[in-house]
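Only one protein chain is missing; all other protein chains are in place.
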Amino acid sequence: MNGSDFAFLLPEIVLVATAITVWAVDFFTPRDRKPDLAWPAAAGALVAMAFLAISWGEHREMFLGTLRLDNFSLFFRFLFLTVAFFVIVGSPGYVRRKLRNAGEFYGLILMSTVGAMGIVSSREFLTAYISLELVAFGFYVLVSHARHEARSNEAGAKYLILGAFSSGLLLFGISLIFGATGSTGYAAIAAALETTPDFGMVWTLGVALVLAGLGFKVAAFPFHSWAPDVYEGAPLPITAFLSVGSKAAGFAFLIRLFAEGLFPVLDDWRVAIGVVAVLTMTFGNLVAIQQANLKRLLAYSSIAQAGYILVGVATLNADTTSGMLLHIAGYTATNLGAFLVVIYFHNLTGKEGIDDLRGLYRRSFLLTLVLAVSLLSLAGMPLFAGFMTKFYLFTAAAASQLWWLIALAVANSILSVYYYLLVLRQAFITPESEEEEQRPAFRLPSHARATLSLLMVLVLWIGIYPSVFVDAAEAGSRALFGG
Amino acid sequence: MASYLPLLVASVAAIGFVGVALGLGFLLAPQQFSRLKRTIYECGMESTGGGWRQVHIRYYLMAILFVIFAVEGIFLFPWAAVLGEIGTFAFVEMLVFMSILFFGLIYAWRKGAFEWR
Partner (left out) sequence: MNFAAVLFYAFSAIAIVAALGTVLARNIVYAALSLVGTMVMIAGIFFILHADFLALVQLLIYAGAVGVLLIFGLMLTNTGQPATGPKDRWQRPIAFVAAMAFILVAGYAAVSTDWMQGVVPQLERVPPAVLASSLFRNWALPFEIASLVLLVAMIGAIVISRRETSND
């Protein structure tokens, strides 16, 4: 490794520098201007994206192979920067109304993003673990950022305790795997598995604990129990960030771990992961149907979505990996769109119930449109990202011949249409009372209109003509599987 | 193993000293129990309240800053051992590490974490 290789870490360095700058500028910013620190923070994410774009296609191993910058990591780093950008740009209105310590808020979002970017590039357990902790520490604070709201405090405490517990499981698993194979590097673990195919009980227990620890992070059944309460209690932009950023980071960890380290033993785990996938999506969908609160509905829906992605992990190969990357990208754009609608709706009305959406189409056409596009995409309707990416993922998964898994995933996907449509019925069809009809139309700030439109275009673009995204996902998958 | 012998001797001596001092006190001192004797002794002042006092949150802040700088400090030991060998790289590494934590110190100071209000 030589000095010039550090140029490839510039995106991360820029983010850290931006976060520290935002915190420092915050000292001298009067209170009513602090929410506007979002703009420098978002600009930092854009600059980082520009530096990232320069290194597209370059592969680098750094720090004696603990870090590998390839197209897989590029794909996810780009995704995380996009998420950070949209979450930060979507925040100022909410922050102004609800939160204090605005500068810290934006800086912590950037720091969590740095952690997520570290996870995808790590080819070694400890680097991935400490990056995961960086993500988690940021989130512990962000979730309880609304200090004066009991719900936010409760969510923060629950997330902290269960997060620490799951980190403990993960670390114990890592130490058992290290004990069996003598290394924490994925490549060395794979090599050890080639020579000694069976390490016995200690190996099984180690992998199971690692899976349980990561299962918590992606909120897979039966490790999902923290998710609804935390999603509901956290400040809205953070719920959005959790449901896409933290989830994608967990999956990136899982995919690289299985592709580069545990691939030789994957066959032993396919059925177990498949069962977890089915339970996760079924549970998420069944409970989502009963929700009256939009935030909780999206929380359970995101549990279900994690189940679909787990189908790809259970049937892991080069094709399903590109399917997962594509699906994660589509899901990210879609869910961000849905959450931005909820954030802006909440800013204007202070409400987040599904009933409160009555008459939305009259009050803001754009909000209704983006909500409809996002929910139809989550439901997997054709023309929208959700259909295209799920189709791609499930077709690739079908090659594994785990038919029960594919059938149940498709059945779940159809089941979920019901509750997404229930929400849209409120927004479009359910009549307003006479009193409600007097309510004025919403006035959205121009940046809100811009970000909402941008996300809607992204969802439709992925849904109708996804070749650019498919190419990127396949390039990412090739970085892991060769070819 | 022999190099740990002084440590073992010191531990045994420390535990032994406390044990012997307390044990001898127990054996030699006259034993008398009364209710008055069981009350809390506070340098002659009359004690008020129980042994538990809710402390102010600033103690928690102090404690967490202590933990963080203890972690920082302990990395300096191995760093000092290899600074001559690795040279500039290790120096820059530690500089970055400490600068980042130094910003944390500035942050704590600017936000009034050290003010005793």
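A and B label the chains in the order they appear, each numbered from 1.
Note that a contact is a pair of C-beta atoms (placed from the backbone, for glycine too) under 8 Å apart; a residue touches a chain by one contact, two chains touch by 3 or more.
It should be emphasised that the depicted structure is a prediction, and the values quoted were computed from it without experimental measurement.
For a quick check of understanding: of A:Arg97, A:Arg147 or A:Arg425, which residue touches the chain that isn't displayed?
Spelled out, the listed residue whose C-beta touches the missing chain is A:Arg147.
Hey, which of A:Thr66, A:Thr82, A:Thr334 or A:Thr389 is the one touching the hidden chain?
Candidates A:Thr66, A:Thr82, A:Thr334 or A:Thr389; residue touching the omitted chain: A:Thr66.
List the chain B residues touching the unshown chain?
Touch set of chain B with respect to the missing chain: 1, 4, 7, 50-55, 57, 59-68, 70-72, 74-75, 77-79, 81-82, 85-86, 89-90, 93, 96-98, 100-101, 103-104, 107-108, 111-113, 117.
Residues of chain A in contact with the chain that isn't shown?
Chain A touches the missing chain through residues 16, 23, 30-31, 62-64, 66-67, 100-101, 104, 107-108, 111, 114-115, 118, 126-127, 130-131, 133-134, 137-138, 140-141, 144-145, 147, 156, 176, 179-183, 196, 199-202, 204-205.
Criterion: only the chains that are shown with their structure count from here on.
Hey, how far is the Cα centre of chain A from the one of chain B, in Å?
The computed centroid separation for chain A versus chain B comes out at 41 Å.
Where on chain A is chain B touching in the complex?
The contact residues of chain A facing chain B are 16, 20, 23-24, 27.
Per the contact definition, I'd like the list of chain B residues that touch chain A in the complex.
Listed in rising order, the residues of chain B that touch chain A are 100, 103, 106-107, 110.
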